[in-house]
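For reference, the structure I am asking about is given below.
Complex shown without one protein chain; remaining protein chains in place.
Chain lettering (A and B) follows the sequence in which the chains are written, and residue indices restart at 1 in each chain.
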Amino acid sequence: MPAGMSLIVKTVARLAVSFITVFGIYIIIYGHLTPGGGFAGGTILAAGLVLLLLAFGRQRARQIVTHEAVITWDCMGALGFAAVAVLGYVAGGFFVNFLARGEPYHLASGGTIVLSNSAIGAKVGAGLFGMFWALAAFRSSRTKEEQP
Amino acid sequence: MTFGTLPYVLALVLMLIGLYVIVAKKNIIKIILGVLILEHSINLFLLLQGYRHGGTAPIRAPGQLDTEAFAATSVDPLPQALILTSIVIGLGCLALMVCLAVRLYERFGTFDITRIRELRG
Partner (left out) sequence: MDPVLWVLLALMAFMIIGSLIAAETDDLLSAVVCVGAVGAGLAIIDLFLGAPDLAITQIVVETLSVVILIRVVLTRKDETHETHKDTLLVGGVLLTLGVFLVIGAWAMTALHPFGEPLLAGEGGGVASDYLARGLAETGAANYVTAVLLDYRAYDTLGEATVIFVSIIGAYVILRQKGRLHHAGGNESHR
C-alpha cells in the first residue's frame, strides 16, 4: 500500500481527480439553483481526494495534499459558517440573510446562501478526507509494528 | 392494510432488521452494519412522509413563473432538508465507530465482543 497502485490506475486517477474536483466545486457553488448544495459537493470533493490517496499511496498523497492544508481548510470552513451566522447581527438577528437578493437564477442571487454553501463544502470535504487519512495512517503504522 | 400504509410498514420492517442485527450479533463489524441499516431505514421513513402523488422535485426551473401551480404539484421540501444533514452525520458516526473497532482490534486481536472482557481505565 505505501507504493500505491499500478501505472494504469495512477494515470486514470490523475485525470479523474481533476474532473471530480471541478464537478464538486460546481455542485457546491450552484447549490441554490440546481440540486446539490454544500453537503453533496463536499462529499464529492472528499471522494476525489480519497481516490488520490488510494491510487498514489500515503506518502505521495501527503505531498500533494498536506495534513496542515486539510486541517486549515476544515477549520476555515467551520469558522466561515460561524462568521456568516454572527454577521447576521448586522441586519438585526442571528443568522439573518443580510445580503441583497439579486435577480433569480443568477449566481449571486441567494444572499448569504452562496457563502454558507462554500463554507460547508470546504468543511465537510476536508473533514471527511482527514478522517479517512487518519484511518489509513493508523493501519499502515499498525501493520509495521506487527512484524516481530 | 391498504396501499396507503404499506410503504411505512416496510420501512418499519427494515428498521427492525437493523435493530435485530445490533442486539443479536456478536461481531463488531456486523453491529456497525446494523447501525447503518437502521440509519437507512429512518431516512427512508422520513422521506416517505413528504411525497405527493404525481409530485415533482421542489426545484423551480427558469420557465416556471406560476407560484400557485408550482406549490400545488411540488413535494414537501422540509423532510428532505432534515434527511440531508442526517445522511452526512451518519457518515461521520460510521467513521468514528470504525475508529473504535480498529482500536479494539489492535488491543484484543479480535472483533468478537464476547472475547473483549477486560475493560481497564
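Of note:
Keep this in mind: contacts are C-beta pairs under 8 Å (C-beta built on N, C-alpha and C of every residue); 3 or more make two chains touch, one makes a residue touch a chain.
Please read these numbers as outputs of a predicted model, since none were measured by experiment.
Among the residues A:11, A:34 or A:72, only A:34 touches the chain that is left out of the figure.
Summarising the interface, chain A meets the missing chain with residues 27, 31-40, 43-44, 46-47, 50, 54, 67, 74, 78, 81-82, 85, 94-95, 97, 101-102, 104-105, 109-113, 116-117, 120, 123-124, 127-128, 130-132, 134-139, 141, 143-145. For chain B, the residues touching the absent chain in the complete assembly are 1-14, 16-21, 23-27, 29-30, 32-34, 36-37, 40, 43-44, 47-62, 67, 70-71, 74-78, 80-85, 87-96, 98-103, 105, 110-112, 114.
Assume only the chains that are shown with their structure count from here on.
Residues 57, 59, 62, 84-85, 87-88, 91-92, 95, 98-99, 102, 106 of chain B are the ones touching chain A in the complex.
Residues 34-35, 37, 39-40, 42-43, 105, 124, 127-128, 131-132, 134-135, 138-139, 142 of chain A are the ones touching chain B in the complex.
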